[in-house]
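All protein chains but one are shown at their positions in the complex.
So that you can tell them apart, the chains are marked A, B, C and D in the order they are listed, and the count of residues begins at 1 in each.
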Amino acid sequence: MKPTYGTITVKTAMLVIAALLLFAPFLFQDIRALEVAARICIFIVLVASYDLLIGYTGIVSFAHTMFFGFGAYGSAIALKQMGPGWDAVALGTLVGVALSLVVATAIGLISLRVKAIFFAMITLAAASVVLVLASQLSQITGGEDGITYRAPDLFKPATKLAVDEDGKVLRWFGVALNGKLAAYYFVFATSLVMFLVMLRITVSPLGTVLKAIRENEARAEAIGYRVVAYRTFVFCLSAAIASLAGSVYAVWLKYTGPDTALSFAIMIDILLMVVIGGMGTMWGAVIGAVLMVMAQYYLRDLMGAASEATAAIPLLPELLAPDRWLFWLGIIFILLVYFFPKGIAGTLMARGRRA
Amino acid sequence: MTNLSETLGRWGGVNLLPLALAAVAFVLIGAPSSWVTLTVAGLSMGMMVFLMASGLSLVFGLMDVLNFGHSAFISFGAFVAATVLAALSTWLDGGWMLASAALALALLAAIAFGLAAGLFFETVIIRPVYRDHLRQILITMGALIVSEQIILAVWGGTPVSVPRPAFLEGAWIVGDVSMEIYRLFAVALGLAVFAGLMVLLNRTRIGLLIRAGVENREMVEALGFKINRLFIGVFMLGSALAALGGAMWAGYETLITPALGGEMMIVVFIVVIIGGLGSIDGTLLGAIIVGLTANYIGYLAPKLALASNMILMMAILMWRPSGLRPAVK
Amino acid sequence: QEDPIKIALIHGLSGSSFEAFSKQAQTGFELGLEYATDGTNEVNGRPIEVIIKDTQFKPDVARAVLAEAYGDDEVLLAVGATSSGVTQAMLPIAEEYEKILIVEPAVADSLTGPDSNRYVFKTSRNSSMDMQAQALALQPDENLYVATLAEDYAFGRDGITAFKAALDGSGATVVTEEYVPQGTADFTAATERMFNALKDKEGRKVILVYIAGGGDAPGKIKALDPDRYGIEISMGGHILPVLPTYKRFPGLEGAVYYYYEAYQNDINKWLVDTHQERFDGPPDFFTAGGMSAALAVVKALQTADSYETEDLIAAMEGMSWDTPKGEMTFRPEDHQALQSMVHFKIRVDDDVEWAIPDLVRIIEPDEMNIPIGRDNSQ
Amino acid sequence: MSLLSLKNMKTQIGQYHVLHDITFDVPEGGVFVLLGRNGAGKTTTLRSIMGLWQPQPGSVVFKGRDISRLATADIARLGIAYVPENMGTFGGLTVQENLVLATAGGRFDQTRLQRIYTLFPALEQFWTKQAWSLSGGQKQMLAVARAIIEPRDLILIDEPTKGLAPAIVAAMGEAFREIAQDTTILLVEQNFNFARSLGRDMAVIDDGRVVHRGSMADFAADTDLQGQLLGLSA
Partner (left out) sequence: MPSPSLSTRDLTIRFGGHVAVNSVTCDFHPGETTVIVGPNGAGKTTYFNLISGQLPASAGRVEKSGEDITRLSPSARAGRGIGRAFQLTNLFPQLSVIENIRLAVQAREGAGWSLFRPAASRRDLIRSAEHYLDAARLTDRADMPAASLPHGDQRKLEVALLMAMEPDIYMFDEPTAGMSLDQAPAVLDLIGKIKADTTKTVLLVEHKMDVVRALADRIIVLHNGELLADGPPAEVMGSKIVRDVYLGTATEETA
């Protein structure tokens, strides 16, 4: 298909976002911005891996945070028990991925027998069981309160990557070359690699098969695709990637708890991001994650300002009160599903089709 | 094997499940008074969940709409009823006539609110996404977020206490057996609603029309029916049932928070799935089974209480992949 | 005029129904500043600027906003947060930036435990205090038989452990410990088990309810008529909006963190009057908590040698200061503020909307043996 | 006066202009046949009459009344029945339930029912089966039966013989002839032989325009015209 003007717009936006993320530590030299950038990287991967399921294959799962959590808790527990070291990160990550694969295979095999909507409910049930387990096994998981631990020394803010003559940490464009910077680039690089892998998969012949299964399962079976095998495969694949993303996030945050890695609220965030960005296109994941994370961190401030600015008008300030930001997000979400069912990326890309 | 299942089928098939459950529990529990107490508690719990779940099942079974926002109606019903009861708290202390009038008003207010909210929800939120499950899940999730925020804005985040008429307080004690009066009331109301729904669906053409409309709206229109009005009607009914369920639940909980609907949602979903999505009798069956199991397991093996619903659901889905009594599709 | 002293208030303001608690804490904090500075809002001639941030009840957001407060806004110290999990996640940030975090109103003991650090001070009470005070309020002896009901997670189990520890040596017996899943709404099964365990005992029979979530466990137990076996219910107090439900338990005794009529001192009097005047109602739990935190901050600023973190820590370790609920003291080892609790007895007055927890006595800090979470000197 | 008359009807679906100018009159009584290649716009014409697409400008006059702005249900109530291309049977409902919905009061007129039984014996045989399990041809029969279970003034039928066995096609032809005694049928058909044997008047649509109007007898005689308009012969 010939590219549309919309597609070109979207791809340009991608390049801009990639560049912004790449140079984030230098462009935005405040602490919150770096947190936001790292979170965006992780969520791009997480959302993209979820999009493999929901957007490409048409599988609705509510267990995606569960896999994210396996990865996060794997690394977190290993780092806590074994102390800060790369061996702990590697072991934790591997265990997380392995666990994810086992659970995903088991759930995938159940999906042989039940309808899509039941599958969604089973994943919901499985996710809530794991959430409860994490809270009950508080000896190792820290329960509701979660666990704090140290990341490998390289990522400690006090670590100096390069020093000047005085032995003080070297600065480039005002940015200290310390462990925090290393940690950010660790997050950025791993996310980028995972995202590119997924991107590659979606344009491969396999990607088309996944879409075919979404469109017409019976016909895909009839022309010779073992639908169940493919479904289970993507389910495992996306679970593994979510788990990896979880491990990276755990290393970055140095804290893992139900609210950062397992809770249903994250699942809803992921859904929102997928839908806002646009299902069935990897670019959608990027757009969705960027917008939502930004909203989570900055919308409140904006609304606070708006609320003050409109203080004289009745009613408006209350609705614009910063604490009601979720309300607005919900409304925006509904409007999107209503008017742009393909999300921002999907809608843009369908625009201005070239003759 | 086939003989056995046929005989069972003649005796009621899966409908016997609750009886079997109760029989096994009787043996395991040993103490008859505890068994009766638990059984009544389980049944009534099931009935209250049924009230909440029936609307979801109805809307799914007839309209093929998966409403994740259903829990918002439950919460709204609870808060509306609580507000009315609080406003009429003087009536509650003024003899049983006035007290029951207050209760009736509270339930009616919840129902009225459910009807109005259902009307709004159907026309604004659901109408554009009929037949598209994925978008239904998403848009109703969005509606859920918005509704929860509205509840937070209106009623605040702190728990609200729910006064209830004195004649529903306390328990009815027979020997060592105690049965909460409020629960018995819930059972009665649940049965009445069940009977009403069965008549509506099986004795009128409405059920048929709506099922047909779900499959092919245009064709029903082409046969001369205004399908929109019917759909709105069903949706309003479903929402009203949810609100009624929420109101009853508020009276049971006596202290409610905006999280109420969300907390009930998982069990509501489990019930609807166990029963077989979309059938009212299946929902009742599922609700009773869930209610009974929760109480029996809670007594016999409290450690398992948490997972009992999930295990129950998985087991039933393994045995019957589309639930116990799926709507004929 | 000199630069303002910046203080960050970091609480969950959206995304959970606990946001109301955060509001109380922040109101309390601001009232505390007002009281401590006689309305000037200045300490040593420098104005105090309060920066409010929202954790959205998400640990990762909380970490980011706390880091931002320390790093970008350059606050002197921060106060927060509402839920224990979120607060737990914030602790290492304080250490990383080497700045003080005052924990208020999150309760968990672990916030001053081994995973905490020397930059963390805690003005809110902890679960051990709740449970020990609760045990003391039962006036335990050999004649006492208790069945406990709690939720099945760390918070519930730790609470019961603390409760049992407090009963130790008193001769009282715990006949059964029931744990129900979080979010349970039907307590019939657990109640039957407790009734069965208690009903044949000779002596005072009590069911101790320790459930933080909703579900109204005591009401459900009450509905099953424990009186027929002579069983009483005991539980801790609660925030004002919940107190109406206590009307069903006239005579119930227990312990609570704060009730506005329980304390007779100038600070509390000012708090109650001012709150009544401005918000048309008495102050609640977390209002008092927030105020205590503010009073601690002002006293520390007034007494410390400088505003360097190390000097502040030195000033605060072992510091005693006055609060609406009497004197509190930061224990040097783990920086937990030791404080009094209220032993109450429920009285029902039809003219008052809620049940009134009449003061039986104040349980003084030294009556409780609160375990030390960590030792900073090591 | 004609029963139905379309004047300059244009229909747009989304951004596509599908019908450009449809003008023809259907006289009362008999079978009026609409012919055209795949994609010519025949189905769209029927749907526009039925109000399932909104024809933009132009008018649709039925029994002297402009119905182009009415809702589908109201159009149906004026006495128009529609048998869509994809049959539109309700798979989840039984054959009986499908038919019940098409009756006015929920009650069957026994003589009409008997006629349907004789016409399509399979329907009697599968009376209580769900419609999704019927064979392709059986669904087609059900769809036609639904249109004639009540007396109507006009029946719009879209390719009824598609996928039907010859014997059934013949029977259906007989049935249409009989129905057409007191009802008008607007028939869209690819099976030219079938159409020819029934039609009195006809029109040909191509690319959203009526390219030919006339009597069936004339058209059937003119093989050149057939070849030109339908791609017949060659």
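Note that a contact is a pair of C-beta atoms (placed from the backbone, for glycine too) under 8 Å apart; a residue touches a chain by one contact, two chains touch by 3 or more.
All of these numbers come straight from a predicted model, not from anything done at the bench.
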| item | value |
| --- | --- |
| Touched by the hidden chain, restricted to displayed chains | A, D |
| Selected from A:Leu109, A:Ala222 or A:Ala305 as touching the chain missing from the view | A:Ala222 |
| Hidden partner chain, touching residue among D:Leu3, D:Leu52, D:Ile116 or D:Leu134 | D:Leu134 |
| Options A:Met82, A:Ala98, A:Leu206 or A:Ala265, residue touching the unrepresented chain | A:Leu206 |
| Residue, one of D:Glu85, D:Asp109, D:Asp153 or D:Asp222, that touches the chain absent here | D:Glu85 |
| From D:Ser2, D:Ser59, D:Thr103 or D:Ser197, residue that would touch the chain that is not displayed | D:Ser197 |
| Touching residues (missing chain, whole complex) on chain D | 36-40, 85, 122, 129, 133-138, 140-141, 159, 162-171, 173, 190, 192-194, 197, 230-232 |
| On chain A, residues whose C-beta touches the chain left out of the figure | 1-2, 200-201, 203-209, 211-212, 215-216, 218-227, 230 |
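The definition used in the following text is that only the chains that are shown with their structure count from here on.
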| item | value |
| --- | --- |
| Chains touching both chain B and chain D | none |
| CA centroid of chain B to CA centroid of chain C, Å | 37 |
| Rounded Å distance, chain C centre to chain D centre (Cα mean) | 76 |
| Multi-chain contact sites of chain B, meaning residues that touch two or more partners | 306 |
| Residue ranges of chain D touching chain B (in the complex, touch as defined) | 50-52, 71-73, 76-77, 81-82, 84, 88, 90-93, 97-98, 100-102, 106, 130, 146 |
| For the chain C and chain A complex, residues of the former touching the latter | 13-15, 19, 54, 56-61, 63-65, 67-68, 70-72, 84-86, 88-89, 91-92, 96, 108, 110, 115, 152-155, 157, 181-182 |
| Chain B residues touching chain A - in the complex, by the definition given at the top | 66, 125, 128-129, 133-135, 137-139, 141-146, 148-150, 153, 266, 269-270, 273, 277, 306-307, 310, 313-314, 317-318, 321-322 |
